[in-house]
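With one protein chain removed, the remaining protein chains of the complex are shown where they sit.
Lettered A and B in written order, each chain numbered from 1.
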Amino acid sequence: MLAFIARRLLQSILVMLTVGFIAFSLFNFVGDPVALMLPPEATQADRDEVRKSLGLDKPFYTQFAVFVQNALQGNFGISLRLGRPVSQLLAERLPATLELVGVATLLALLVGIPVGIYTALKRDHWSSQVLLTGSLIGVSLPNFLIGIFLIIIFAVWLGVLPSFGRGDTTQLGFWSTGFLTVSGLKAVVLPAVTLGFYPVTLIMRLVRSEMLEVLRTDYIKFARARGLSNQAVHFGHALKNTLVPVITITGLQLGGLIAFAIITETVFQWPGMGLLFIQAVQFADIPVMAAYLCLIGFIFVTINLIVDTLYYVVDPRLRMETSSAGGH
Amino acid sequence: MTGASGSKMGSTIGSKIASTFRRILDSDIWYKFKQDPIVITATIVGLILILSSAFAPLFAPHSPFDLKTLNLSDAFTPPAWIEAGKSQFLLGTDDQGRDVLSTIMYGSRASLVVGFAAVLLSMVVGITLGLMSGYFGGALDAFIMRIADVQLSFPAILIALLISGVARVVIPNSQHDQVAIYVLIFAIAASGWVQYARTVRGSTLVERNKEYVQAARVIGRRPLAIMFAHVLPNVLGPVMVLATLHIGTAIITEATLSYLGVGMPATQPTLGTMIRIGGDFLLSGEWWILWFPGLALVVLVLSINIIGDWLRDALNPKLR
Partner (left out) sequence: MSTSPNVPLLQVKNLRIEFPTRRGILTAVDDISFDIAAGEVLGVVGESGAGKSLTGAAVIGLLEPPGRIASGEILLAGRRIDNLPFEELRKIRGREIGAIFQDPLTSLNPLYTIGRQIIETIETHLDLTHAQARARAIELLNEVGIPAADRRIDHYPHQFSGGMRQRVVISLALAANPKLIIADEPTTALDVSIQAQIITLIKKLCREHGTAVMLVTHDMGVIAETADRVAVMYAGRIAEIGPVAEVIHSPQHPYTIGLMGAIPSVGDNHERLSQIDGSMPRLTAIPKGCAFNPRCTRAQDVPHHRCTTERPELMPAGKTMAACWLHASETVQTGKQAVTA
């Protein structure tokens, strides 16, 4: 088990270095790195000093090493657009995005899994066909359009939910949460539903296809041959085997959700990292882009690591307990 | 010698395509297609949309880009069936007096061009890399697959955004609008090549070990070209399914990028741009500027997805 974790850790570090390298290239070769690190009023003397301190006269790999060192300390320079340290900006916005993604994922699982199971078990019923068609439509709707439609219906026509912003937030240490106020909770509903729409359809279709696949296996046939009840077969055997790959794939999707949040945050003006990133792209704010990239890379890599470990824990076949097969 | 083998290869591919076509017409797939009304509807609708936008200059009642024909006094005209609407502007006009219907047609055209071009580029790159990766193996294979793995952990939209963002900095402002479409195509293509590469690589690995490849090497023929001719028919099915679904994703990605303001410029609007413009006027009551382009986008992608989904089920031997 230890060897497994060590190997995956090594891979993760490799990926992080690659991502860091790309971010570093962005930093150094796209635009002027000196200007990126200094506010615009800096003098030439300042620039020369920064140039030296940045080691831009040094060879490539040294620069990269410095970059990595800086990055590990959380120093990504100053935002061109807002003039504040990038790490600070990201830290401020992180809770908003994570809360949004968290609610959306929860929603996706709570809706997607049961519906997926239902459409697999009752596959010939008309309701399943309706749900499947619905899922197809769901996959064809762009994230932003869903958001707009929801705003139209719930904010404009019905007026029950806010159409932008995060509502009132409470500060818990460094984390600002919107869950402790009514307006905060109301504000997270529409964005979370928008963000979760696509994952719901994905999870639903995944669960359905996995379950159909599992229901065709020999061990299910054998379980039926032993006279086990439908409940035992479907929810005892089939469900566990279905959910194992589903949960892990969903974990991997989680990282993707954080990136998709970019769109949702734009539609709802949700003050998260995604909105920051989009504004950075529009403004060509390289430090923010590079930092976001590194942060996302880190989050993805961590999630992948956790998911792999989870797989290991859940599927007994992966644990290499060498028990001798003990004769025939 | 190469001429003979070249034409022989051509006839192999050609005859394979012809026989595939014959098999399709005779097959379960065509039968299933004829039986499924939803797919038929989707195909018809999709074709209508595609054709009308491809030939937009012929079909569109107006030219939304010809400044001479635009009249600001026509701005904000509602659709024709509403009081105050005019029959010449069937779906109303936007804030600059552009006919919404024509803009949809031209906009769809831009979206489709970007979508198809991106997918095509993606396919070509992906298939080539997959072929090389599978055939040459070794360090090249490891390298390409590493990149693929790293890229797969990032969602396509992020990669596309990054490329667009970088392009903005690198390309001088004056040329932004002209190259925007190429940047967009490149960005979307770059985010989607991996799936093709993996499929083709798998198939190549299988073929590479077969004897005819080694025999070709012994004779002195170029095994790569021959393998190409044999691998292609095998991957054609899965690749077509991937491509069809990918077109839907590509169109949505393009619309998203345009909506976010980093896609096509306002002078060459696509459906995404129109939706963004429409969003601004939604709350003031001119709903048609948003709704119709939105509807067009959804219908377009939906019909493509229905076809792709059906194709995947039809080609899946396990579900028969």
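Heads up, the rule we're going with is that a residue touches a chain if its C-beta (ideal position, glycine included) is under 8 Å from a C-beta of that chain, and two chains touch if they have at least 3 such contacts.
Keep in mind it's a predicted model, so treat the numbers as computed, not measured.
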Chains on display which the left-out chain touches in the complete complex: A
Selected residue (touches chain absent from view) among A:A45, A:L158 or A:A225: A:A225
On chain A, residues whose C-beta touches the chain left out of the figure: 217-219, 221-230, 232, 236-237, 240-241, 244, 314-317, 321, 323, 325-328
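In the analysis below, only the chains that are shown with their structure count from here on.
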For chain A paired with chain B, centre-to-centre distance based on mean C-alpha positions, whole Å: 25
Chain B-facing residues of chain A, complex: 15, 18-19, 26, 30-31, 133, 136-137, 139-145, 148-149, 152, 156, 252, 255-256, 259-260, 262-263, 266, 277-278, 280-282, 284, 286, 289, 293, 296-297, 300-301, 304
Chain B residues within the chain A interface of the complex: 38, 149-150, 153-155, 157-158, 161-162, 164-166, 168-170, 248, 252, 255-256, 259-262, 272, 275, 279, 282-283, 290, 294, 297-298, 301-302, 304-306, 309
